[in-house]
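Just passing along the structure, written as structure tokens.
One chain of protein is taken out of this complex; the other chains stay put.
Chain IDs A, B and C follow the sequence of writing; residue 1 opens each chain.
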Amino acid sequence: MYMREIELKGHIIDSFILAKVFDKTLELGGDYKVLEFDIGKKKTDTSYAKLLISGDTQEHLDQILESLQNVGANIPEIENANLKKALKDSVLPDGFYSTTNHPTHVKINDEWIEVANPKMDAVIVVYPEEKLAETKVMRKVKAGDYVVVGHNGIRVIPPEKSREAGQLFEFMNSEVSSEKPKEAIIRRIAEEMHEIREEYKKTGKGGIAIVGGPAIIHTGGGGALAKMVELGYIQAILAGNALATHDIESALYGTSLGVDIKTAKPVTGGHKHHIYAINTIIDAGSIKDAVEQGRLKEGIMYQCIQNNVPYVLAGSIRDDGPIPDVITDVMVAQDEMRRSVMDKKMVIMLSTLLHSVATGNLMPSYIKTVCVDIQPSTVTKLMDRGTSQAIGVVTDVGVFLVLLLNELEKLESRK
Amino acid sequence: MYMREIELKGHIIDSFILAKVFDKTLELGGDYKVLEFDIGKKKTDTSYAKLLISGDTQEHLDQILESLQNVGANIPEIENANLKKALKDSVLPDGFYSTTNHPTHVKINDEWIEVANPKMDAVIVVYPEEKLAETKVMRKVKAGDYVVVGHNGIRVIPPEKSREAGQLFEFMNSEVSSEKPKEAIIRRIAEEMHEIREEYKKTGKGGIAIVGGPAIIHTGGGGALAKMVELGYIQAILAGNALATHDIESALYGTSLGVDIKTAKPVTGGHKHHIYAINTIIDAGSIKDAVEQGRLKEGIMYQCIQNNVPYVLAGSIRDDGPIPDVITDVMVAQDEMRRSVMDKKMVIMLSTLLHSVATGNLMPSYIKTVCVDIQPSTVTKLMDRGTSQAIGVVTDVGVFLVLLLNELEKLESRK
Amino acid sequence: MYMREIELKGHIIDSFILAKVFDKTLELGGDYKVLEFDIGKKKTDTSYAKLLISGDTQEHLDQILESLQNVGANIPEIENANLKKALKDSVLPDGFYSTTNHPTHVKINDEWIEVANPKMDAVIVVYPEEKLAETKVMRKVKAGDYVVVGHNGIRVIPPEKSREAGQLFEFMNSEVSSEKPKEAIIRRIAEEMHEIREEYKKTGKGGIAIVGGPAIIHTGGGGALAKMVELGYIQAILAGNALATHDIESALYGTSLGVDIKTAKPVTGGHKHHIYAINTIIDAGSIKDAVEQGRLKEGIMYQCIQNNVPYVLAGSIRDDGPIPDVITDVMVAQDEMRRSVMDKKMVIMLSTLLHSVATGNLMPSYIKTVCVDIQPSTVTKLMDRGTSQAIGVVTDVGVFLVLLLNELEKLESRK
Partner (left out) sequence: MYMREIELKGHIIDSFILAKVFDKTLELGGDYKVLEFDIGKKKTDTSYAKLLISGDTQEHLDQILESLQNVGANIPEIENANLKKALKDSVLPDGFYSTTNHPTHVKINDEWIEVANPKMDAVIVVYPEEKLAETKVMRKVKAGDYVVVGHNGIRVIPPEKSREAGQLFEFMNSEVSSEKPKEAIIRRIAEEMHEIREEYKKTGKGGIAIVGGPAIIHTGGGGALAKMVELGYIQAILAGNALATHDIESALYGTSLGVDIKTAKPVTGGHKHHIYAINTIIDAGSIKDAVEQGRLKEGIMYQCIQNNVPYVLAGSIRDDGPIPDVITDVMVAQDEMRRSVMDKKMVIMLSTLLHSVATGNLMPSYIKTVCVDIQPSTVTKLMDRGTSQAIGVVTDVGVFLVLLLNELEKLESRK
């Protein structure tokens, strides 16, 4: 029987932390005893619990403790984190600690250091001299890097459920269903976006990133999104060749996949338009060049260029062309995506499973995340893959964007 | 080898009739020989073909011929239809002819008689004295009825593809996909509805029936639909206990399934509201009574009462209550549904697989049919079950109705 | 400020009851204070909490308390339940208590009485003289019945999460996803079914009910299900006209919806087979008559007749025919469905949203419930509508049944 005391603090009951600790321990075949328990008497009080956790072997106990850390338990009289040097580039030492996407601290030389840039499924690399720590994805680990192994000296802080009412991210639970009053939900998202934009205007910080797929254009939502870029609501766009191509197709020819956006009728020779659009940009040199040469005069990409909104176009094996702006090496693309999303306040994912899951993997859980898709399975998969903070809105992205712009414009005119 | 000549006339090439005849014949193991062929030289010309169809046995040939009739082939030197008396109520004679939902004629005493009230999967009952024929569902057949058996003397007229451009029902093909420009599609539907309403105002004929499920209310589309009733766009509503209940819940409490329609927040005790709504109506006596007693003051059902728009509420085993207006015997409900839909010009099916398929089964193929659902499978199933004339719009019904009302109001104000 | 003490007992932490009580209270705008708290020290110990709940008005407090009862809170020094007479048939007194599907007790004359036949969205009718109480659906309430109003004197016992590992209903969480190892899950269901059958054989109690849709037959799973009936695994079948019709179609013609089950090829004239099948049964008189006349010789319905397995065929507005065994009044059908499912140990719902939700509405939460459907939305909707105990298996019902029978036969031969 191997044992270890752990401590839990905060709103551990209504954040389900205590329940999860009990649950996880029993699920993993361990046991617990409550040593101390001090329940918060009022809603503003925090609670405290000291528990004794036991496992069959040291390894078993370690596994349990690691799981408990990931649901928010802390281990008192914490030892320093154990570090091991990576011996080869990209190869991790045995027993490395694999991160969550929650804010994390690591104890080095008896000091707690915050781990920079949380993301899931990465490792923690520590620079003891500089008292710094950061997450690194596997392939970025270099021989000689100090990697955290085991579970000692790690503290994970999952988002506590806020007790303030009224905000989008509190009122909506994560139940994924299309059967919700959509106008009301869209209004709440608009209010949240408006607030973030106002703050961004004042401070130059935060802002909103869009992660989008080509269905935005096919369903007729491109115009609304372009307008939002123009109005300053969007600070970054993460997408692929398809979104840019069909946006440009619709700017040049009025069609998307050969269907006229204004009439919903297929157009003569329209199936070639997206290929022609790509050819135009290749000929121009880049999207920016096409704008500057006066060849591209409207649409989402045009507004990005005009308003200095950065975009990352990540390549995929489905791409025709691609447009020269597309980053064809997916690892390079991941790095760029991460850079452009890390400092945002909100990420809105629009009708793209691939880019949504990819972005969710790259970013910390404290960024507000909305996922809009007509298929509930997209939202479910995103959350299954670890982006559990996402709020799902199961609706048609084309009409969603039209109504969202309506609401934003009402907020604009109100002032 | 058993053979028979058949004739094909009309736009048999671009309506695929000729191809289907060839196809069906070979698929069923038969063979064909072209005896005469006169192709329409210009787009306004019709074509003519005389074919010799052969099968292994008389029965085999009959099976083939019956299939060919259903895709539009005619059999020249047509014999009269064969009639057999039903010996028991609801029991059909062997070899009875099972109908399509297309307009159909039957040859009786060397005269072609139009079969009244086409619907699929029914039988044709003939009244030779009166020179009348009608479809009857199985359970309505009485002992002594003359039922058509075999395939002789029957002519089916499937809808020919119109060559006029510009109308909703021509420009949209039946491809079921969410990735279409929705604003444009909604505008077309609005124009079609407007035209039908204008005609209805003038002639009192035609009109539009709604077939709807409770997701209309849950997704926040109830207000828009109520307004359409008020504006005279709707001439009948076919629904169930759930649509009426949640509509009345939202009128009485502002919620649907306990969620506030205006804020999208769940409401204290809201899960009881729909039960309370039902109780209110039971206590009042009926929906009409509740309106007259001043207890029900808004919503879809209220507008139906105020504007004399008839509704059929068909019962289902899922029903709570139900509201007294609900017809709990499903066979009685079918009869009422059929009565209220037969003379309409257009049927719009909104987020209900059960009622949509049921209505599709009851009505002729010449009524324009739009099916709106967030699940493509609903549209696919509707068409698989024989309602092949339906146009599918894969979108979120709540936002669809809000945008559809916008478009209708634009058309109103334009005048 | 209105206040009331409540008590919580049992595994209130790892069953999330305490967290839900805190959560619900704050969500509804109330407040709480912890008066006493005694945490279970070991995994076998239960915990105890005494809380003071406050609300703005008596009504507000009552609403909160009612919500807390439904998540498992008890109110100590409990007053007797309040009863009010129903004044009219089917009309409930104001403020009636609407039930959950969990086991419930009601305090009458200082005595706790168990409420018979729990189901959701019903009311509790009390017979004080006989010391009895039962749930009644609205339409069954008679003038003069004593109906429970308000929240006093009611105790609800939601299923506590078991701490024993290894059983199907513990190991699977309710996450609805198709991406799970299906062979393993099917094996677990087979083991559970086997155990239930063995117990049923010995005691004649419990057993398994199937709730099924016609996709069972279309996807080629009919043979496997018929075999399970024959092997004694099924004690009741709840379905509609369509399942019976296509089962009989496949027995008579080898097709389902006109497609040959053995070859997957469409069959000449096959679209008429289901109508012919219905006609055969109408002519025979009933399914039983058809079996006895030697006209129906295989399939699910045949096995039901041969093995005295009762079935309920509930009518719907989609029905062709229907077969004489179908109950066309949906309220009568509900009563029969409830009767046949109440004493079962397990309910397996196969590819039917309508019948699954209807059955879920009728039955208590302590019956083990498995829902198999290729559409995750069916499972989600079932759980959204209150049948939260259901375990979802997102898979193809045809192949599911084939593999399930394989596993059952392995268990048979093992002995």
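FYI, a contact is a pair of C-beta atoms (placed from the backbone, for glycine too) under 8 Å apart; a residue touches a chain by one contact, two chains touch by 3 or more.
Just so you know, these numbers come straight off a predicted model, no measurement behind them.
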Sole residue of A:L35, A:A143 or A:V330 that reaches the chain not shown, by the stated touch rule: A:V330
Contact partner of the left-out chain, one of C:K9, C:K33, C:K84 or C:K182: C:K182
Sites on chain C contacted by the missing partner chain, in the whole complex: 171-172, 178-185, 188, 215, 218-220, 256-257, 259-265, 374, 394-396, 398-400, 402-403
Absent-chain interface as seen on chain B, which is shown: 13-16, 18-19, 22-23, 26-27, 31-34, 37, 39-43, 49, 163, 175-177, 179, 376-377, 380-381, 384
Those residues of chain A which, in the complete complex, touch the missing chain: 27-29, 60, 63-64, 66-67, 88, 90-92, 96, 98, 121, 137-139, 266, 268-269, 271-272, 275, 278-279, 282-283, 314-322, 328-331, 333-334, 337, 353-355, 357-358, 361, 375, 377
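Everything below uses one rule, namely that only the chains that are shown with their structure count from here on.
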Most centrally placed chain - per-chain CA mean versus overall CA mean: C
Maximum centroid distance from chain A, chain identifier (CA atoms): B
Centre-of-Cα separation between chain C and chain A, whole angstrom: 38
Whole-Å separation of chain centres (CA-atom averages), chain B against chain C: 33
Residue list for chain C, restricted to those that touch at least two other chains: 27, 29, 377
